[in-house]
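Only a single protein chain was left out; the remaining protein chains are all shown in position.
Here is subunit A:
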Amino acid sequence: MSDIAERVKKIVVEHLGVEPEKVTENASFIDDLGADSLDTVELVMAFEEEFGVEIPDDAAETILTVGDAVRFLEKNTE
């Protein structure tokens, strides 16, 4: 697992209070991890802080799974 994936997983586990083994690449924040729509906004805010990037609203709306977040951040961070 990449460093980015590890950091994303840590944020998701902490924020949603879920078991680490449930945070798989294809896990959907809302359908699989019990997030509500406000949680997804907060996750995006947490990613922005952790990785020092800005995630515009239209990009944020496409981040539905753990893998989506990792791929976006891999593409958009140094």
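Everything below uses one rule, namely that contacts are C-beta pairs under 8 Å (C-beta built on N, C-alpha and C of every residue); 3 or more make two chains touch, one makes a residue touch a chain; residues count from 1.
In this text, contacts and distances are computed from a predicted model.
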Q. So which of "Phosphate ABC transporter ATP-binding protein, PhoT family", "3-oxoacyl-[acyl-carrier-protein] reductase", "Acetyl-coenzyme A carboxylase carboxyl transferase subunit beta" or "Urease accessory protein UreF" is the UniProt name of the chain that got left out?
A. "3-oxoacyl-[acyl-carrier-protein] reductase"
Q | For subunit A, the residues touching the chain missing from this view | A | 38, 41-42, 45
